[in-house]
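Scroll down for the structure; my scribbles are underneath it.
A single protein chain has been omitted from the complex, and every remaining protein chain is retained in its original position.
Naming follows writing order (A, B, C and D), and every chain is counted from residue 1.
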Amino acid sequence: MEWLGPEEWQAVRLSLRVSFWATLSGLPPALLAAYALARWRFPGKQLLNGLVHLPLILPPVVTGYLLLLTFGTRGPIGSVLQEIGLVFAFRWTGAALAAGIMAFPLLVRAMRLSLEAVDPKLEQAAATLGASRLWVFVTVTLPLILPGIIAGAVLGFAKAMGEFGATITFVSNIPGQTQTLPSAIYAFLQVPGGEHAALRLVAVSVAVAMSALLLSEWLARRAQRRVSGT
Amino acid sequence: MEWLGPEEWQAVRLSLRVSFWATLSGLPPALLAAYALARWRFPGKQLLNGLVHLPLILPPVVTGYLLLLTFGTRGPIGSVLQEIGLVFAFRWTGAALAAGIMAFPLLVRAMRLSLEAVDPKLEQAAATLGASRLWVFVTVTLPLILPGIIAGAVLGFAKAMGEFGATITFVSNIPGQTQTLPSAIYAFLQVPGGEHAALRLVAVSVAVAMSALLLSEWLARRAQRRVSGT
Amino acid sequence: EEVVVFAAASLKTAMDEIAPAFEAQTGHEVTVSLAGSSALARQIEQGAPADIFISANEAWMDTLEEDGLLAPGSRSDLLRNSIVLIAHGADAVPVEISPALDLPGLLGEGRLAMALVDAVPAGIYGKAALESLGLWDTALPQVAQADNVRAALALVSTGEAPLGIVYATDAAADDNVSVIGTFPEDSHPPIVYPVAELAGREGAAAVAFLAYLHGSEARAAFEAQGFEVISQPGAGD
Amino acid sequence: MTLSVDLRHRFKGFELDARFEAPKGITVLFGRSGSGKTTIVNAVAGLLRPDAGRVAADDLVLFDTARSLWLPPHRRRIGYIFQEGRLFPHLSVRQNLRYGAWFSPKRVTPAEVDRVVEMLGIGGLLERRPGALSGGEKQRVAIGRALLSSPRMILADEPLAALDEARKSEILPYFERLRDEAEIPILFVSHSAAEVARLATTVVVLEGGRVTRQGPAVEVLADPAVTPLGARAAGAVLSARVARHHEDGLTELDAGGTALFIPRLEAAPGTPVRVRIAAHEVILSRQRPEGLSALNIISGEVQEIRAGEGPGMLVSLDTKAGRVLARITRRSAKALQLAPGTPCHAVMKTVAVAPEDIGGQGRDVSK
Partner (left out) sequence: MTLSVDLRHRFKGFELDARFEAPKGITVLFGRSGSGKTTIVNAVAGLLRPDAGRVAADDLVLFDTARSLWLPPHRRRIGYIFQEGRLFPHLSVRQNLRYGAWFSPKRVTPAEVDRVVEMLGIGGLLERRPGALSGGEKQRVAIGRALLSSPRMILADEPLAALDEARKSEILPYFERLRDEAEIPILFVSHSAAEVARLATTVVVLEGGRVTRQGPAVEVLADPAVTPLGARAAGAVLSARVARHHEDGLTELDAGGTALFIPRLEAAPGTPVRVRIAAHEVILSRQRPEGLSALNIISGEVQEIRAGEGPGMLVSLDTKAGRVLARITRRSAKALQLAPGTPCHAVMKTVAVAPEDIGGQGRDVSK
């Protein structure tokens, strides 16, 4: 597309990368949280539940600010992670972290909903056939909740594509590093007459997300067909 | 709570009202959309799917801007609705509209996931017992997807409580009319020394949302128990 | 009578003082909507029920004026601000801001936090200042742009970025940063907050409020926040 | 009311092509696992849209692909007892039972509900949800739910498979009564020869999606060629009346002048009953046998001898009590020199006339 400048292309690529990794690396912890919430009983369960929902409840700026305080180079977690070479500040990784955290509640809910719909009788059957808890999860539960995982991933990816407030607050806007599509769009909207440029980027953003959506629908249909067992 | 000024109380009340109505009035259209996406085949289905996800994909500011353009007093829809006395611009109803639209994809996904998990054999059984499509839906499908509806409503409510970008862009930040908790938090964060006041409001926001969450968990457990049929 | 004021969010503290005082004095009712200048300007374009607009951004006020949305003759410059270079820490060593400033040396590996340099006024002014000082090209690769000044300040305040460029009004109140230099006034276009009454919304209360803003009580409130109030020929005192 | 069925449908690796008539009474669909029984039942209920065909109940066409006619399931008013229960998990047993009544044009009286509940022995379960029921309990509730929906027709897909004999023998009379009293056709899928033999008015035998045999139960069951039924299904049904009850626990029946002894039957003298005598339990004798423990001897003469596959033959006796079938070996037939017209005695034990082979109309079957 000629009508996108190189910096804008960069933003597109970055947004894709950020959203992809945000979703992907969000999946395992989200699955764990969903499993814990759906299946386990433990003290502080409602606390975990609340924590998971927090990014949804808080205005994104606040989330971004809290991220800055904890995952920043001087933050309690950020400083430790830095020791092992994991830096979030002003990096695309930070953008992915912010997007991932914002998408987290959506991932968890979708998975949890699917987990709660899994027939425990099938899991029992697997256990009688010798599968340990972990194997039951891998061979029965996981395939059965695949539609939920896909649904969660789609929501998460879409959310990550659109996330702006927390990202820019946490890692600011550095072209090529942390300037995602929404940041670029936001910048255009701040100046009089920037609407057209902004709309062009919105169109790109929508196109990208729609492709992801179509792909996910296709995957979900396949998974659903597997699960419904015909 | 003495440490909240009257204007802040107003914001709390308004946020609750906005989130409540956003969620409540979002439920029926979300259910319809979820049903259409889960069960029907029609041309333009993927378009609808995309449209539903749009508020997630777009940066909230863009959504707010688009709302302003369409539902504002001069917008094509806004001006028509104004004729019949339905005004969104700079009213709490507009805040509810914005929050509702932002929450919409979350409502739809949760319901759709539940709908896809409903065993069609039960619906068939209901049909053989004389229940028409609509009655099957009301007496079988709906109760069975109740956990999904609750999950969606919780997500939606939480999202509505935290929604800020689209709201402030669409209906501005008018105390008592459109100043929700997140807008108030934002305003505090824009001035030196406002952080403490902002944190107080964040705490209130979190407390309110957590109560809603606990309530929903309780409801969901009941619904789940109904569905699992023991 | 009611006055609806759309004001840039950075004026919150001042407006929280001014509005009740005005109400007490005149019996009018003031409603203040605080948001980003661009959002407010767009809303006014779409027919927002605002009587008065105080913008932190001249460009948006210009746009509204061109579109004929301002009450003719009501526009004036209300406040002036300055931009400063801040560093993390309560007692950082001051520097002299001149073309000789060794920004890369001060930054080291770190970032220079600014507001969006092409979109948000504080960023635009900062960029203009650095350009006029010939520092922009060397600084550019290390600039981190936040979506507003407050976020830029937060980056420095938390130590994420060693240096930042923010409004003097913002820097003053934060104990974790120190102002290490003020950009010369001639290094950037004047930083002014214009105010205007909106077309078709003229009323006695609006006029009164406008006058009040330029008056001495308001001046005290603005100055307490670090703003410089621009004297109006023929206004108040 | 007669149900006429004509269906063609393909699954991958399976082709259904079935045409039959189910008159008033119970039509049993009989066939091996995977022969297409459930497929047919689903098509009649409207849960499967077959590739082609027509199903009509008298003048009411349920569907007809030739005329693009399709009555949706909920307008067919069919009481379908599913092979796998399909109870509504979110409703209590009581609500499950009432479900059909919500949509039924006819009112279901509380007395009717009580009677079905009592017959099925689910009175103690009414407030439970299906998740807390045993396998057989679920199946009984499913039966009740279908029966209480005031159906125009009943489809029962192995309704009794999960039940114990005692429970079966409590429910079977109910189906018999439906068969004998109500006008509604019943399509009944069963694997149990005893059930088929007892209930069927009409038998339709399916093999690999095709109807290989159909007709009145008495004929089909008496046919040695109907292998899937197994040798044990052949039998004759005699009409009799209760004559008197004896002190030693036996009830004497009068079958066209011949006395038959069966275990005590709770029915007043004079009550008409149907007694099924399984062909494989009848022994033939040329002389009237003496000194046997078997109490029931019916005299008659050979009407027909049919040879099937294997070593068995089916002998039809014409007796005053009616037609009696006996399955004997070729070797015995030769030894006894049987031929049409040969006078002969049919011997069967009292206890061979088992309780579940006795159906009656005058009995209070709800007990």
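Methods note: a residue touches a chain if its C-beta (ideal position, glycine included) is under 8 Å from a C-beta of that chain, and two chains touch if they have at least 3 such contacts.
Source: prediction; values computed, not measured.
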item	value
Displayed partners of the chain not shown (whole complex)	A, D
Options A:L37, A:A117, A:L144 or A:A187, residue touching the unrepresented chain	A:L144
Contact residue for the chain not shown (choose from D:D58, D:E118, D:D164 or D:E219)	D:D164
Option touching the unshown chain, where A:L32, A:L47, A:V80 or A:L129 are the choices	A:L129
Hidden partner interface residues of chain A, rising order	121-122, 124-133, 135-136, 139-140, 143-144, 226-230
On chain D, residues whose C-beta touches the chain left out of the figure	11-13, 31-34, 37-39, 83-84, 124, 132, 134-137, 139-140, 157-158, 161-167, 191-193, 228, 230-232, 246, 248-250, 261, 263-264, 280-281, 283-287, 289-295, 310-312, 326-333, 335-336, 347, 349-352, 354
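Note that only the chains that are shown with their structure count from here on.
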item	value
Whole-Å gap separating chain C and chain D, where each centre is the average of the chain's CA atoms	91
Approximate Å spacing (C-alpha centroids) for the pair chain A, chain B	20
Distance from the mean Cα position of chain D to that of chain B, given in whole angstrom	57
Two or more partner chains touched - positions in chain A	61, 65, 164-165, 186, 189
Shared-contact residues (touching 2 or more other chains) in chain C	36
